[in-house]
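Left out: one protein chain. Kept in place: all the others.
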Amino acid sequence: MPEMLSLSNDPILFVTVMLAKILAVFIVVILIVAYATYAERKIIGRMQTRLGPTMTGPLGLLQPIADGLKLFFKEDIIPAQASKFAFVLAPMMILVPAFITIAVVPFGGNVVVGGYTVPLQIADLNVGILYILAMAGLGVYGIVLAGWASNNKYSLLGGVRSAAQMISYELAAGLSIISVFMLSETLSLRGIVEAQAGGITDWYIFSQPLAFCLFVITSLAEVNRTPFDLPEAETELVSGFCTEYSSMKYALFFMAEYANMVVISAVTATLFLGGPAGPFPGAINLLLKIFFFMFVFIWIRATFPRVKYNQLMYMGWKIFLPLALLNIVITGAVVVF
Amino acid sequence: MAKKDIMTINMGPQHPSTHGVLQLILELDGETVVKATPHIGFLHRGVEKLSENRSYHRALPLTDRLDYLAPMSNNLGYVLAVEKLLGITDLIPERAKVVRVMMAELTRIKSHLVWLATHALDIGAMTVFLYCFREREAIMDMYEKLSGARMTSNYFRVGGLSLDLPEGFEKDVRSFIDAMPGHIETYEGLLTGNKIWQKRTIGVAKIDADAAIDIGLTGPALRASGVDWDLRRDNPYSGYEEYEFQVVTRQNGDTFDRYKARLDEMRESCKIIRQALDKLQPGPILADAPAVCLPPKEKVVNSIEGLIHQFKIITEGFKPEPGEIYQGVEAPKGELGYYLVSDGSANPYRMKIRPPSFVNLQALPQMVEGALLADVIAAIGTLDIVLGEIDR
Partner (left out) sequence: MIKEFIQGLSITAKHLLPGNSTTVEYPKVKLEASERFRGLHRLVPAHNREKCVACYLCPTVCPAKCITVEAGEDENGVKYPTVYQIDMLRCIFCGYCVEACPVEAIEMTGEYELANYKREDFCFTKERLLK
């Protein structure tokens, strides 16, 4: 294996490759986000005996683009009593963490470029998992800020709900991952993928089924998807934190929600399903796993009612947190003995 | 904190789950409701006053627009009341009575379907919404075939029916009620056993039997609290005494029980419709009361007597003896009552409507006190209110 490409051995090549990787990942994520909205509308439509979009382009395939354009050209309204700076900042605060989390997710093995080894991953942080949790935590600031800055009581309730929800679920999600890196003995996502590389039986979903279930459920709560979509609960809070948003700012919230879904799916696939491992070339495996999780999320949205705020809290603190702790204890016992 | 900070929030009249233009002033402590004050009247059209200025016949289309989700039940209550006022209740032909019962029960299913759809959507289960509307659409198609309109049917007439059943109608109804229990199973499959649905509904917006009676709740909301009271059985009209059906009662009086009660009521309605279909015999559809009923069309076109008859009824109307009556029917939402006062003229002197939703809504503040914001949504949904009826 040739030497690893780094900033010291070939700065120009390194920057070029880096930019190429970032651009590729960004475009793929944006495309998935755009077509996730399309897929969601189609799938839920079919499940509800409807058709979903059909008019824009063949099979309605241009619908996400039409939606984007429409939102782009809409008037941008900032309520007179809103806190302007925070109001403008909030959508960015929620979108950016959603996108940058994907940086630590490996989407393949190593390739050789110009005589150097290049890992198919934007950044192999040795604290990759902590970085993911940190970014997920950062995203909630956007929601809280949006709720507060809108100067709307419904939005405020949405923001408060989301803050409480995020704290309770962040904990359980974090704790459920601990058992994973207890097994892999590394915090780097690349390391975790390599630890699962020995074939399908090495995937942590089989050795850590409880952690997997906990992580998927808490992730649903973290990305505000049904049945945990309390911060936006349109029938209660009239869209909650994004009530007052319009135009491109609303589109940013919308994109962030789907980007979060993509990221959470990618992270789950990496932690529990061996990431890019599988029968096809690297990135395709990862994409298939992402699509699978996205489909499940959409499916769940079509089927389940929404839980109540106090029930959500109850579940977070009294069920998921103890279960996650228990899982750590069991894993610890197994690892030690 | 020494002083509790209460946040007042205006829920409605523009809010997705206040079922129209209900406004609730909610006083919230965090997410807990301290007090809820319903404000109504945004959809007031003055139906009662309007009907004082038009003949009995011309007031009928107004009743379509009370509870617009169950127009035939409103029509039924009104025509029964006018017939009682005229004293022609016994003259109504059997066929008209049976069709009235059949359509009233189809209307009950239709109304309950919208209730389930919106209630489930409010709680977040959006797929049930579209499944229910699919079945409701089938009923609307039948409405259209029968009366010519999908919502404001205006089909019953004082003395009978406006038109006879169209060809193939009975077959449509039969195939619908054959399929309906299966559809109800589907809704139940999505909701009843679902832990989240149970958590959202069991014990929520509870009201016990005594409180329910004190407020004057009627319909499924009353029966779910354990009070066995159904006008169809206890004060029968339009020949309901000839049908066999169960009055569905439940004990707990919470949202889940009201949900189950209405679903079971839909099943019972299917049974009543089946019996009505079996009873259906060819025969006249209008009472033999020439002072009240329009003559058949061919008579009007072909004979001078018929023509004069038609002119007389339409220009003069019919004039009940002075007096007053009350007629209640078991509408899908509860007891719908018409109180009519006649001064001997062709127009009602006074028409007072007792809308079930209006009375049922009074239970809301008491139901949601101390509950969470999300329970308010469930409570509004479970009461099954229609603002067209509340504001009149």
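Note that the chains are named A and B in the order they appear, and that numbering of residues resets to 1 at the start of each chain.
The working rule: a residue touches a chain if its C-beta (ideal position, glycine included) is under 8 Å from a C-beta of that chain, and two chains touch if they have at least 3 such contacts.
Bear in mind the structure is a predicted one, so any value in this text is a computation, not a measurement.
From the options B:S17, B:S73, B:S147 or B:S269, the residue with contact to the unseen chain in the full assembly is B:S147.
In the complete complex, the residue from B:G46, B:G189 or B:P322 that touches the missing chain is B:G189.
When you scan B:R58, B:R233 or B:K279 for touch with the missing chain, the hit is B:R58. Interface residues of subunit B facing the missing partner chain: 54, 57-59, 61-62, 127, 134, 137, 141, 144-149, 152, 154, 162-163, 166, 186, 189-190, 193-195, 294, 297, 300-301, 307, 310-311, 314-315.
Considering the complete assembly, subunit A touches the hidden chain via residues 43, 46-51, 54, 299-300, 302-304.
Methods note: only the chains that are shown with their structure count from here on.
Rounded to a whole number, the gap between the C-alpha centres of subunit A and subunit B is 47 angstrom.
Residues 7, 9, 15-17, 31, 120-127, 129-131, 134, 190-191, 194, 196-197, 199-200, 372-375, 377 of subunit B are the ones touching subunit A in the complex. The touching residues of subunit A, counted against subunit B in their complex, run 44, 47-50, 153-154, 157, 161, 226-227, 229, 233-238, 302-311.
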